[in-house]
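Report on the structure given below.
Just one protein chain is left out here, and the rest sit where they should.
Order of writing sets the labels: A, B and C. Residues in every chain begin at 1.
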Amino acid sequence: MTEKPKPDAEQAMRDWWRTSIIEMKPGVIRYRGYPIEDMIGRVSFAQMIWLMTRGELPEPREAALLDAVLMSAVDHGPQAPSIAISRMATTCGVGLNNAMASAINVLGDVHGGAGEQAVELYHDVTKRIDAGSGEESAVDAALADFTAQHGKIIPGFGHRFHPIDPRAKPLLELVDRAAADGVVSGRFARIARLIEAALEKQKGRRIPMNIDGATAVIYAELGFPAPLARGLFCISRSVGILAHAWEQMQQGGRNKGPIPRQYIPTYDGPPQRPVPAA
Amino acid sequence: MTEKPKPDAEQAMRDWWRTSIIEMKPGVIRYRGYPIEDMIGRVSFAQMIWLMTRGELPEPREAALLDAVLMSAVDHGPQAPSIAISRMATTCGVGLNNAMASAINVLGDVHGGAGEQAVELYHDVTKRIDAGSGEESAVDAALADFTAQHGKIIPGFGHRFHPIDPRAKPLLELVDRAAADGVVSGRFARIARLIEAALEKQKGRRIPMNIDGATAVIYAELGFPAPLARGLFCISRSVGILAHAWEQMQQGGRNKGPIPRQYIPTYDGPPQRPVPAA
Amino acid sequence: MTEKPKPDAEQAMRDWWRTSIIEMKPGVIRYRGYPIEDMIGRVSFAQMIWLMTRGELPEPREAALLDAVLMSAVDHGPQAPSIAISRMATTCGVGLNNAMASAINVLGDVHGGAGEQAVELYHDVTKRIDAGSGEESAVDAALADFTAQHGKIIPGFGHRFHPIDPRAKPLLELVDRAAADGVVSGRFARIARLIEAALEKQKGRRIPMNIDGATAVIYAELGFPAPLARGLFCISRSVGILAHAWEQMQQGGRNKGPIPRQYIPTYDGPPQRPVPAA
Partner (left out) sequence: MTEKPKPDAEQAMRDWWRTSIIEMKPGVIRYRGYPIEDMIGRVSFAQMIWLMTRGELPEPREAALLDAVLMSAVDHGPQAPSIAISRMATTCGVGLNNAMASAINVLGDVHGGAGEQAVELYHDVTKRIDAGSGEESAVDAALADFTAQHGKIIPGFGHRFHPIDPRAKPLLELVDRAAADGVVSGRFARIARLIEAALEKQKGRRIPMNIDGATAVIYAELGFPAPLARGLFCISRSVGILAHAWEQMQQGGRNKGPIPRQYIPTYDGPPQRPVPAA
């Protein structure tokens, strides 16, 4: 057992937590090199979100698109598990941060992951086009691959509650305008619409783009990697999660269950029976 | 700026995470000094829980009481927010560990804290008795103090669903038997019954001891500090949380909300209105 | 057992989840009465956060202040437990949403609650002034009360790492400008400065306002109830939490512990000992 070279222990500790996001010294905070005191009042929240996750500040019109997409997905009401969980948690004697955590935690592959998956799907289509495939056959091949791997639910298209998701059209219009202005390419809006058309042809009925499909278009247009589509959705939805926790706190209640207490869940297990002798 | 003394950096790092619970070296794991290879098959799960939280191994009959109390509180059905959250989370595309975490997280002051509060209440009574107060006046004073600080819900007594909680009596019987055998003193069982009697006198009707009141008796008899009553309840309830997550996983479902989708929550906010011009 | 009146069951279910935040029907989503399709591209993320938590849309200059305060608190580096947790969680095979949840969860009374407590402290001062007390004696009395109840750490003032928190001054300047423009009253900025002065007099050295004290001024000026200061901090900090999770994901690593693996934590428990015979 030779002694470890002591001068390295401190460096090892520092490097274990190395980051290129934030530089800290007593009295100094810089994000990606920008001193915080120069940013406050000049850099918007949406720009900061971009800087933190991407490394550089966006153009103002890029930031406006990001701002819009964050705004559009804040809430889908108490039937969304995340929102119900936030409200129930609030009545259990935990802090708002805890209620938010229990709720954000369930924004998983099924509840919060559709945006991420849709970005991946769009990227798969562009990769095929870039490799020489025609647009429509690229879409068909990407959809076939996706279905083979993940089943028939295509992320970003169709909604079990809304025949037409009212959020998709205005989001797409923002992208179209941004593309006309040269802020984004418009490529992913086009691909998403081709997917919509291909699905209609396949199924014989419209499976319209939903919020996840539309926000994924914007995230892809703005160059966000797919996993960040999920991460940013978590930030967006945390607004609704907070608002409902707060409303529930004002309504009061203790240990609020999912349904009123007098409606006892159906039991379909074995009838009463004696514990066998040891 | 003088340089920090380098030789201390490694020690500082090690000491930052110092513990008297577990000793680790390559090939070596000892809990409180006991080598794990000597424990496996000889030390029970309940004994291990005791050792980890208390520092020493319990007597077998103490371990049996702890085992019984952990067994008694595993589940209270899908109307408990923790259980509903576990089931809903499971349908959102997260792992069992995540579903369990979102659920355990809500075992807060209101949902999971009654056992802890009941232990504190019992300790308050004993402190008053030890200071010379008579038993009944100690109980009355402790209840009056508690009510003044926390309101009229006395932790461990009364149940909003069960007129009589079927778990309290058999748990108390275990304590009585253990007290008769000299395993515990029986002091806290006596205090809990005095509280029950005092409450009946005050309210003019029975407010019978519930699961939290009875488990708190056992935790207090066994010498567990009050906060561990909550921590151990979390371990106990995590069994029901897991079982329901697993059952839900087999039932299937995606983004399971608290009520069937066709029953849209009542909206009682402002009617439709136009967004004001910017 | 008389049968429950059936026609009420559906209403009971709907009312159990009643809300004035969001109105949902197939194809319809309205927040506080505003149709989402009219909001997208016209209402900013900061305005939406305000609408969701407060019930009405803010003036643009109010929204700008809220935007600035959200921007200012996104991150404090990997030595903050929340940030370290986010990075460690990411290496454990969970989703970004789960890493964010574990991290947001710890923004409790000590880590994330200072803003909420500072708002409460400011409100306590204003209440005393409104009841006829002079400003300085109101501040002294509020501080004395706070210290008596919670100990000597005054939320919002002093920082264990920064001799002067570089975020406080520019935030206060924003408030001063907004007060000069009549957007806010400036009352809470004045109170916070009085507290700073009182602390200096008491302690004989400056305990300068920190980020929590400054953001609390803005939340109070904008009329946010104290608990929302914590909730909004969670949204703000979730940006840093996401950025660090994402950076860690790109750095890679599996089961990243708090310090490099070769630096084994100090063990200070009992030495090796045999398991006693059963």
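Rule of thumb we're sticking to: a residue touches a chain if its C-beta (ideal position, glycine included) is under 8 Å from a C-beta of that chain, and two chains touch if they have at least 3 such contacts.
Note that the coordinates shown come from a computational prediction; the quantities given were computed from them, not determined experimentally.
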*List the displayed chains that the omitted chain touches in the full complex.*
A, B, C
_One chain isn't shown here. Among C:M39, C:I85, C:A142 or C:V175, which residue touches it?_
C:I85
*In the full complex, which bits of subunit B touch the chain not displayed? Write them out.*
4, 9, 12-13, 16-17, 19-22, 24, 26-29, 31, 35-37, 39-41, 43-49, 52-53, 67-68, 70-72, 74-79, 84, 87, 95-98, 100-102, 104-109, 112-113, 161-164, 166-167, 169-171, 173-174, 227-228, 230-232, 234-236, 238-240, 242-247, 249, 259-260, 262-263
*So that we can see where the missing chain sits, which residues of subunit C does it touch?*
4, 6-7, 9-10, 13, 77-82, 84-85, 88-89, 91-94, 98-99, 101-103, 105-113, 160-161, 254-259, 261, 264-265
*In the whole complex, what residues of subunit A lie against the chain that is missing from view?*
10-11, 13-25, 30, 32-35, 38-39, 42-43, 55, 57, 60, 94-95, 97-98, 101-102, 105, 258-259, 263-276, 278
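Throughout what follows, only the chains that are shown with their structure count from here on.
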*Could you work out which chain's C-alpha centre is the most distant one from the centre of subunit B?*
A
*subunit C against subunit B, contact positions shared by both copies (same if over half, else different)*: same
_Comparing chain centres built from Cα atoms against the global Cα centre, which chain wins on proximity?_
C
_Between subunit A and subunit B, what distance separates the C-alpha centroids? Give it in angstrom._
34
_As a quick test, compute the distance in whole Å between the mean CA positions of subunit A and subunit C._
21
*asked:* Averaging over Cα atoms per chain, report the distance between subunit B and subunit C in Å.
replied: 28
*Can you tell me which residues of subunit C touch two or more of the remaining chains?*
13, 16-17, 19-22, 24, 35, 39, 43, 95, 97-98, 101-102, 105, 259, 263
